[in-house]
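One protein chain omitted, others in place.
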Amino acid sequence: MRYLPKSPSERQEMLAAIGVDSIEELFQTIPEKFRLREPLPLPGPLSEMEIIQYFKDRAAENATDCTSFLGAGVYQHLRSVVTDAMVQRGEFLTSYTPYQAEISQGTLTAIFEFQTLMSQLTGQEVANASMYDGSTALTEAVLMAERITGRNKVLVARSVHPEYRQVLDTYAKNLGLEIEEFGYTSSGQADRKALTGEKLANAAAVVVLSPNFFGVLEEIPALADAAHSGGALLVTTIAEPVSLGIVRPPAEADIVAMEGQAFGVAPSYGGPFVGVIATREKFVRQMPGRLAGQTTDTAGRRGFVLTLATREQHIRREKATSNICTNEALFALVATVHLCLLGKEGLREMALQNVAKAQFAIAELEKIPGVRRAFSGRVFNEFVLEFPRSVKMINAALLREKIIGPLAIGAHYPDLTKRGLLCVTESMPRTEIERLATAIRRILDSPI
Amino acid sequence: MSPANYPAGYRYTKDHEWINVEGSVGTIGITDYAQHELGDVVFVELPKLGAQIKTGQSFGTVESVKAVSDVFSPVSGEVTETNSLLSDSPEKVNQDPHGTAWLIKVKLADPKEVISLMDAAAYQAYVDEKTQEQSA
Partner (left out) sequence: MNPKLTETEAPPATIRKAGRHVNQNEGLIFEKSAPGKRGMELPPLDVPPVDAEAALGREFSRGAIEGFPEVSEIEVIRHFTRLSTWNFAIDLGMYPLGSCTMKYNPRVNEYVARLEGLASAHPMQPAEVAQGCLRILHDLQKCLLAITGMDAITLQPAAGAQGELTGLLMIRAYLQSRGNPRKKVLIPDSAHGTNPASVVIAGYEVQNIRSNDRGQIDTDHLREFATQDVAALMVTNPSTLGVFEERIVEIAGILHERGALLYMDGANMNALAGVTRPGDFGVDVMHLNLHKTFSTPHGGGGPGAGPVMVKKILEPFLPIPIVVQKADGRFALDQNRPKSVGRVRAYCGNFGVLLRALAYTLAYGPGIRQATEDAVLNANYIRHHLEDSFDLPYDLPSLHEVVFSDARQKKNGVNTMDIAKRLIDYGFHPYTTAFPLIVPGAMMIEPTESESKEECDLFIDAMRSIALESETNPEIVKTAPHSTRVGRLDEVTAARKPILRWKP
């Protein structure tokens, strides 16, 4: 077998050196009745070519040659091939967690750069080395707020991504955390007026997403004021961080929980992605996840180490800030390389292109009779449109034309039927936007 | 390990805390033995002023790079002062554990509680025994 570097004679040599006759003898501690006598009924073994064929066949069963207008927390952006060239290097790909700093300076330096970039983007003072994804980063940020304030209620805007709220709920149920949702206004923004003194009384945090699930930008400074007036923290989630190239960062938030997938990570059917928590320096000891810190060696040379490890499970065990161990380091590296390539001007330009494409799409689609924006708030690259017919039906017809249309949001928001969420990034050609508009017009013209 | 000088007027616990009582106020810290076991101290977490603490309860932690130790209170009472020196200079716990690196001052709920604690001689003997056990 090509992954096993031993010849049959070497195996014999090694067994002889140990003084056993057969490999079976080394498994004696497993009770005999549990030792399998037959090989497991597994498919394979496949050669490399057959493996590739298997997965090519699977790829062909997916959306080949479709144009997708889906966003909803996972974004298709342009990426450079340079990113993969770096991340595919064996010294990054096949290296371990940098606990042994002397032989992990490559990883640690890159993590330090990642932490810096995330802080700069979010307007916060510090950031960690990654969480699993945006949804779990949000959950951990809420738990952080709970620890910091000593309060156990959380006010979550319904304009936060439904799946993020579901994850928070799963964790909260077992930790005595009370989740209370509050609604949104006709602008599509979280309803600040719902944050009364009474509601905030025992709240550890107010949680919003920006741009939110409807694509609408939230007014962070006002939300922060509201939260703080009641003694709560403001936790802001960001699922589309390319927006930070042009949208004001949530500097007034106390904790930011971000999803970094939009920074060069492939959609890959939902993962692996890269979550991040960024916050103020005074909260750093309550922050979960690994942290790379700068220091010097005995000769005074600059180097980096994992630090503040006493927050983590391997030292504090049941009193740890989180149970997280393995994180998303490789994808933090993807984001780091991608952002270094884009740079200050490139990220801004990319963000601006997103805004331009989205404005163009809105204008084109609103020309269709019966189609209009559902919310009036400012958007980045996603928006909700109201249609005269069921979105599911429109999408079924669009799919026949190889277009994956807007996400029907009625399932998650019963008051928002016949509404679809559309995303248009810089990667969407104008001709495809026009094709979408033409197709929808035709579908709506034809009898039901 | 060189024998430490455990101040005569202090009282000591099995978990290596010391308390120095003056009137109805007790000053609490960790002993030289404790700081030595911990290694270089990097951070000290202390309770808020006014906090009510109980005998045997943890009121804070002392951290090194690789370990965290709870600090247990030898008495019950209300926290009247915490040592602000330690937030910028946690290394004082290693340098002067019995003096300038005290952790908190407590208004004693029951001053008689300290009578059952070890005195300096008893604590020295306790620590000597522990040291012997470890090198055996």
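Some observations on this one:
Labels for the chains are A and B, by order of writing; each one numbers its residues from 1.
Just so it is clear, contacts are C-beta pairs under 8 Å (C-beta built on N, C-alpha and C of every residue); 3 or more make two chains touch, one makes a residue touch a chain.
All figures in this text were calculated on a predicted structure; none of them were measured in a lab.
Only one of the listed residues, A:Ala145, A:Leu200 or A:Leu347, touches the absent chain: A:Leu347. Although one chain is not drawn, the whole complex shows that of A:Arg151, A:Arg192, A:Lys357 or A:Arg419 it is A:Lys357 that touches it. For the options A:Ala157, A:Ala203, A:Ala253 or A:Val337, the residue in contact with the chain missing from this view is A:Val337.
If you put the missing chain back, the residues of chain B touching it would be 40, 42-43, 63-66, 90-91.
In the analysis below, only the chains that are shown with their structure count from here on.
Centre to centre, using the average C-alpha position, chain A and chain B are separated by 45 Å. Note for the complex: chain A touches chain B at residues 285, 309-310, 315-316, 319.
Across the interface of their complex, chain A is touched by residues 42-43, 63-68 of chain B.
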